[in-house]
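Heads up, one of the protein chains got dropped from this complex, but the rest are sitting where they should.
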Amino acid sequence: MISFRPTEEERAFCEVAKTIAVEEMRPSARDCEQRRSVSASIAKRLHELGFLGLELPESWGGLELPLISQAQIWQVLSYGDLGIVQGLPGPGEAASLMRQAPEHPVWRPYRDAGQTGIWPTVAFIDGEETIEVRRSRDGYRLNGTSAPVRRAAFADWVVAAGKDNEGEPVIVVFDERTWETIEGDFRLGLLAAGLGRIRFSDVFAGNDRVLARGEEASALLGHARARQCVLEAAKEVGLMEAALDYTIEYTAGRKAFGQEIAKFQGVSFTVAEMAFECRGARNIAWAAACRVDEQGRAAEGFAWRALARAHRSVRYVTDQAVQMLGGHGYVQEYPAEKWMRDAQAQVLLYARETDWFIRRGEQLLDERKERVAP
Amino acid sequence: MISFRPTEEERAFCEVAKTIAVEEMRPSARDCEQRRSVSASIAKRLHELGFLGLELPESWGGLELPLISQAQIWQVLSYGDLGIVQGLPGPGEAASLMRQAPEHPVWRPYRDAGQTGIWPTVAFIDGEETIEVRRSRDGYRLNGTSAPVRRAAFADWVVAAGKDNEGEPVIVVFDERTWETIEGDFRLGLLAAGLGRIRFSDVFAGNDRVLARGEEASALLGHARARQCVLEAAKEVGLMEAALDYTIEYTAGRKAFGQEIAKFQGVSFTVAEMAFECRGARNIAWAAACRVDEQGRAAEGFAWRALARAHRSVRYVTDQAVQMLGGHGYVQEYPAEKWMRDAQAQVLLYARETDWFIRRGEQLLDERKERVAP
Amino acid sequence: MISFALSPQQKQIKELVHWFAQHEVRPLALEADRLGRVPEEWLQKVNKMGIQLNTSSFGGGRSAPAAGQKPDKKEREGNRVAVIAAEELAWGCPAIALSLPGPGLGGPPIQSSGTPEQKQRFLSIFTKDEPRWGAYALTEPEAGSDASGIRTTARKVDGGYVLNGQKIFITNGARASWVVVFATVDPKLGRAGHRAFVVEKGTPGFLATRTVHKMGLRANETAELVFEDCFVPAENLLGGEELYSAAAHQPSGFQVAMKTFDSTRPIVAAMAVGIARAAYEYTLEIVRRDYPKQGRLYYEAAELLAEAEQEIDAARLLTWEAAWKADIGEANAMEAAICKAVAGKMALRVCAMCLELLGPVGLDGHLVEKLYRDVKVFDIFEGTQQIQRLVTARRLYAPYGVHV
Partner (left out) sequence: MISFALSPQQKQIKELVHWFAQHEVRPLALEADRLGRVPEEWLQKVNKMGIQLNTSSFGGGRSAPAAGQKPDKKEREGNRVAVIAAEELAWGCPAIALSLPGPGLGGPPIQSSGTPEQKQRFLSIFTKDEPRWGAYALTEPEAGSDASGIRTTARKVDGGYVLNGQKIFITNGARASWVVVFATVDPKLGRAGHRAFVVEKGTPGFLATRTVHKMGLRANETAELVFEDCFVPAENLLGGEELYSAAAHQPSGFQVAMKTFDSTRPIVAAMAVGIARAAYEYTLEIVRRDYPKQGRLYYEAAELLAEAEQEIDAARLLTWEAAWKADIGEANAMEAAICKAVAGKMALRVCAMCLELLGPVGLDGHLVEKLYRDVKVFDIFEGTQQIQRLVTARRLYAPYGVHV
């Protein structure tokens, strides 16, 4: 039955998340940005509430929530601050790989570490081209530098997906610092997220470091990527909702030419369009979450699409927020400029929107059967 | 020296053109649309003034104007009605081929016909894939049906550009009715333009019907296409200016909620954006005209670009004109709905805007030297 | 639980309506556009099949749908069923869909504001014996988006009212058995002076003067109505005197009109979605068949089609959200405005993208160009883009006490 009503459980989670987002994350967003890391107290709080293990298997002590529930929670947390969300400790993108293969021995130390303290921080490299993976007798040798990834600066673990020199997909897992972190020069946004590049200088990964290879790696990765696309889209929705709400409040109070600027259609119509974008992106993200929950990997095109749509909307909404604030939108005493920077950094980090659309289009064109509307 | 000031000659031409556009073409636009042809009196008038021979060589009695002058004149005429403009008799797109090779014997009867009466109507087929051109001993055999072209219904001549079965470009010219016209089912727009398809059923074209082949054909065609792109872009600018002016007048007079609707920013801002589009598209078209005048075929990327831009703008401006008129925009007692239909038909007729952009982009990526800004 | 899966009933109705749209409506679409009307014999046939555009499947949502009715079911789903059905019908052909017999947009106001006697009198006439229509007349030559500015007057006289004025853009206005007409008893009272009347065909002084030629939706009749000293008996005042004579904050005729929008806008949005989907599916087939499998055109098409697919689905979800809110009994004015605004704009854009993909041949006898002409009005009627933005903004700013 078509319904937009969250479950009781989801509502309870979101209520807690909203409190933290508004009372803790939002007020410390600038501070975390300047210190280029997330405050330990926020990380601790979220860990205690289980928010760092939403995607992790129950058998590990994670919450193993459906994607639709996670989407809502991340949306609310990102309403607080996306920079902080993207810099939180824990498994990050790798969680979806853990969830799919919880019994794999490569994860054992990770699982163990999580039983006594905060989940270790994992940086995930989805880099087919930037890192050379040479197959050797009893493992692989890695060389090269990744594109920027988040939490590179704080990573305890690194998970790298790539293709080896014979073109076979492989996912390797490092649980100790065999890599080097290149700090780089980041100024745009998500500055609390520990952006950086991971460099491997002839690093050997034995077969015991391999999570999967071949078809299996490809399937694991494809599904993990789809899950990640949905969650990143949901986070972007949270950010745009923050920008929308702030803009409404600001323009309701600010006066010019003798009245609240909200009364000018040049403002109010733009705000309405921002709301259109938010709702549209949210629904597309939610629908993708439900589909991935139901259909698994078969739904990945919908996940890509959700992210492409969110990319477009979050750029539009945060840009208009700055625009509606005028000069105040451009200065750091107001949050809008940071949101616009964070949005653009997020869009860059999670690939190109046109590219996601074309990939989805290739799927559509290659589908042989007639498409049935949902 | 950068200047936006037309020459005295151009101004004189445009003044005459404007009078005809406003006093004759605009009032009979609906009528011509219903009768699906241009009224003879308008055609005669424009012929007498030389407007049907703007592109033709002086040696033929044409005006052989620079492209920048022609662009302005077609812009003004299309301000009257694009449907009529596209259905006028005369050489049409083929004029640019005539201009480049005025001495070619294939044109002799055309030139002769123009000395005593109105220039014969030529339909131009730029159809590389729809028509099969088979090389035979002393000429070509043509088979197949063209995509819709304008003036197919009235054509005295047909010029067809294509590639033969060995992939060599060739341009053939027919001065008698060896083809068949397929009337088709046209409802969208440009209904006075005699839209139709040309069918060749094993039609033989002797070598004396060949204007050019190989490299020569390719060069002639490339330059002619560039010239045509500029002129079609200019026509679209004229149409959008008509839609803009009408919208301003309408919204300045129409009242709602107790005041002129122009006073709502939802209206006035849209009208401003329509003006932005018109100016932008006009300047890009003019700049392309100047470039093609100066650099010939080397400027063809600028011509494509002008058309792609005009396509986008004319769709936007005519759509918004309908929107600003509200219900009146949708009914045939007001001109806006026709302009929107004509605009869309024009855009379809002259290829896909995304396609022109990508072609231009391929040029940019293939240019080896660093680009110098103008 | 958040879900986008259809209930068994929704699924059943969707399939049923789709079957009808595909086999009975679509084959007629281009011909009806050419003729400028839907053939009488087709309407007769369809009406005998019991297919109507009535309030139960199309609008108010206060009554459960005729098929699969389960009166004791906990959650109402009439509005969701209605938008699902409307999408399928418009997928077949929007002009024919709007021409189907039934009360049409006149249904919701009678359903929501009529007295029991009026509901019986006016809604029971839609039977299988003969196709009949209802209509809805709000717009006037000098009052388009500004519904509060209507000038048609209703002068109270003995036993009823005398109407004078003109209405334009009235769907099925000439063939309708009755028309819900909005008029003012006193322009000085503003919205409080508005009244809604049900005027029956053949009432002296009530004339459908002419039908209008339009850019699209040509198969669907759009009439102009004139009221010249037209006497309407008191029992045709919608809701009766008591609806208007109560306290000042009781629903005025204006509110009757506006309330209608909250249920009709999602329907209009759903139709726009159906049109866009029709264009998209039609084009997808052609591209799959005729386009090269690589190179420039292939990637162009992939991008445009994926965008179209996403935009269609996004608009559909917004429409479902508005319908869902109505079903659970929550205020949905903002959601109704949002889905209408988004779907109307999206559908035109998708049709234009599809035309771009079809290229010049798309000019000649292809469904998509008709859909393009049809769809533009979905950005205009039932409130323009601009009005939907205004309605949305009003709701967004309400918590701050700013009336925009």
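All chains are identified by letter, namely A, B and C, in their written order; residue positions are counted from 1 within each chain.
The rule is simple: a contact is a pair of C-beta atoms (placed from the backbone, for glycine too) under 8 Å apart; a residue touches a chain by one contact, two chains touch by 3 or more.
Just so it is clear, the model here is predicted, and its values are computed rather than measured.
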Open item on the list: Considering all chains of the complex, which shown ones does the missing chain contact?
Closed with: A, B, C
TODO: Could you tell me which of B:L49, B:A101 or B:I358 touches the chain that is not displayed?
DONE: B:I358
Open item on the list: What does the interface between chain C and the hidden chain look like in terms of residue numbers?
Closed with: 296, 299-300, 302-303
Task: Contact set of chain B toward the excluded chain (per top definition) - done: 1-7, 10, 68, 72, 248-249, 252-253, 260, 262-263, 265, 268-269, 271-273, 275-276, 279-281, 283-284, 286-287, 290-291, 305, 308-309, 354, 357-362, 364-365, 370-371, 373-374
Task: Residues belonging to chain A that touch the chain removed from view - done: 147-149, 184-188, 195, 197, 255-258, 264, 266-267, 315, 319, 322-323, 326-333, 337-338, 340-341, 344-345, 347-349, 351-355, 358-359, 362
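Here is the rule we use: only the chains that are shown with their structure count from here on.
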TODO: Find the two chains joined by the most C-beta pairs in contact, please.
DONE: A-C
- [ ] Could you grab the centroid distance between chain A and chain B? Build each centroid from C-alpha atoms only and quote it in angstrom.
- [x] 49
- [ ] Scan chain A for residues touching two or more other chains and write them down.
- [x] 265, 269
Open item on the list: Could you pull out the residues of chain C that touch at least 2 other chains?
Closed with: 304, 386, 389-390
